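Missing here: one protein chain of the complex. Every other protein chain is in place.
For reference, chains read A and B in written order, and residue numbers begin at 1 within each chain.
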Amino acid sequence: MSKRVDHSEAASKFIKAKDHLEFHDKRLWDLRGKRDREVERLPEWEQLRTLASAIKEHTLTHLADYLEEFERNAIANGARVHWARDAAEHNQIVLGILQEAGASTLVKSKSMLTDECEMRPFLEARGIEVMETDLGERIQQLDGEPPSHIVVPAVHKLRGDVSRVFADKIGTDPKNSDVHYLAESQRRHTRPYFLRAGAGMTGANFAVAETGTLVVCTNEGNADLSVHLPTLHIASVGIEKVIPRIEHVGVFVRMLSRSALGSPITQLTSHFRKPRPGTAMHIVLVDNGRVERLGMADFWYSLKCIRCGACMNTCPVYRRSGGLSYGSTYSGPIGVIIDPAFDLRKYGSLPFASTLNGSCTSVCPVRINIHEQIYKWRQVIAERNQLPIVKQQAMAAAGKVLASPKLYRAATEATNLSLAKLPRVVLYNRLNAWGRQREVPGAPKRTFRQWYLENRKPKK
Amino acid sequence: MTTRDDMLARIRKCQPAPVPLPPIPVFDDAATPVLERFRAGVERMGGQLVEARAGADLGALVRSLYPAAKVICSACAELKGTRRPDPRRPPAELEDVDVGVVRALFGVAETGSVWITAAQFGVSALGFLSQHLVVLLDPALVVGNLHDAYRQRAQFDADYGVLMTGPSATADIEGVLIHGAQGIRGLTIVLVA
Partner (left out) sequence: MKAALFIPCYVDALFPEVGIATLELLERLGVKVDYPLDQTCCGQPMANSGCEKDAAGAEALFVKNFAGYDYVVTPSGSCTHHVRGNLTAIPQTARVLKVRRSVYELVEFLHDVLAVREFPWAEFRHAVGLHNGCASLRALRTASASEIREPPFSKPMALLSKVKGIRFVAPQRPDECCGFGGTFSVFEEPVSAKMGYDKVSDHAGAGAEYIVSGDMSCLMHQKGCAERMGLPVRFIHIAQVLNGARK
């Protein structure tokens, strides 16, 4: 049975590292600010959000037809299309393609889906060398950590951390933490792998049904290098990435990088349609719980996600706890509503790592009602007995008291008296979570109700 | 039953009630002229923009922009470099290219992007292995926004195409902006018919 993720415990550790916390919070808030400034320049922004949301909802409600259309066109383009019901089948298919081609080195660009499927350890255990080529993903690969943010995977690290990892693993100067030096080192170290890899792998931001095209958005150009040099291109694509037509790509490309980084577009927006002559292209369409989620009346809207990360950047909880505290490929607000569908027990604490403030919903380019789904997941978790016992009992007790005017009055009128009399050491100790870093409210002499009875004549 | 058939059957069973597909409206562009916006976009994203008269000596222009370049690989008929990209050779042979030269098919003012296809590159790796890239672009072919770009439907029949916006970049380490992440370090667009 999988171990429960304790977000609060992990967050507590994150907060103690003051320099890292401060940078993390400021950096992601800065991305949120950049996003705001871009949005301000587009009068049609809110209209685009509605449009993008409707295109996604239309596609998802006709998903089978669009997947078939995509497959037809991809095959006509000369690509091979595979279908994987889960992570294990995905990994097996990828391995099979590599083995058939005799490829033992794989360069890849960023794909959350491959992280979700834990593809890398699977392949590495079977003799395939896998090189992450995105700088942030590469840092995390070398450090043996998963990515912490879907757009900026090493945002939780400072340059000194990266210097230490690179010195350890790729032989850079341990005394040099200049960012340009570190980035250049990774560029030079990675280039030979691009040049001699037997295969290249990408994800896909969008899969266009009309033409069988995969659209991949990067800033680094590593997806293009992964595809244009090796003679084999494998693309892992979640089934929810399908969109109907080429004209729709324009809508999403306008929104993706503005939402993610506050830049109007990524430096490279690549459209892979046909393999170049003499090479092979394989597309793996993956379910891994997506179909099940499509059937969840309250939660299928999460499939609209275009992986921009804007929800993470705006989330005050995420910025102060870091992506790794969620214990999953998908963290922050979107993670909170996706992960419980994968494993309710393991991720049962995540929907409570939220104040329900709703900022995530407001920035989502495809209008996912994230905070409303968080609220609904809480009900599911409580119903399935996945709440901590302490909370279950406290809420049952509170529910009884608050349902009865008499019990309520006894509690409120008594609490005030006792709060006034308790010594500090009773109120402020390790068991009283409120009092660890905050003062407890003072106790008034009487409740409002008592004041009302004394000062106003209640109507009969 | 294959995974494919099983997946499609399960999807059909639980697809939510159909939502209609909305039309994409025409969004009015800013009042600023297209080329002015295009220049601002290119420069904002880290590229540079120069103008040249039709018939100018483009080879000389490139050599003046990159005096230290030893290998200039041009995919364009109108510019002779030191080499031409050859699709019959392994693309990795372009790894020593200092400057690649290619002609784009159109530009996008909204973002400062240029559209380049496999046919234009000759060898697509040219756009990513070169240390620097020079892109020729007819100024008459700059469209307003991305919707305009994607409405040019035939362009997207290309085997491969890229909207390139500035050089390759990353800010993955402490948010410090780096140009020349994995791909080109610098992009120069030459506006010439």
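In the analysis below, contacts are C-beta pairs under 8 Å (C-beta built on N, C-alpha and C of every residue); 3 or more make two chains touch, one makes a residue touch a chain.
Quick caveat: nothing in here was measured; it's all calculated off a predicted structure.
For the chain that does not appear, the touching partners among the shown chains are A. When the missing chain is restored to the complex, the residue among A:S12, A:Q99 or A:N176 that touches it is A:S12.
The chain not displayed touches chain A at residues 7-8, 11-12, 15, 21, 29, 36, 39-40, 42-43, 45-46, 314, 316-317, 320-321, 351-359, 361-363, 375, 378-383, 387-388, 391-392, 395-396, 398-400, 402-405, 408, 412, 415-416, 433-434, 436-444, 446-453, 456, 458-459.
Keep this in mind: only the chains that are shown with their structure count from here on.
Averaging C-alpha coordinates per chain places the centre of chain A 29 Å away from that of chain B. Residues 23, 27, 30, 44, 47, 51, 54-55, 57-58, 60-64, 67-68, 83-85, 89, 133-136, 139, 152-155, 157-159, 162, 179-180, 182-184, 187, 190-191, 194-196, 211, 213, 219-222, 224-225, 228-229, 239, 244, 246-251, 253-254, 261, 263-274, 276-277, 285, 287, 291, 294-295, 297, 300 of chain A touch chain B in their complex.
Residues 2-4, 6-8, 10-22, 24-25, 27, 41, 44-46, 87, 91-92, 95, 110-113, 118, 123-125, 127-129, 145-147, 149-151, 153, 156-176, 178, 180-184 of chain B touch chain A in their complex.
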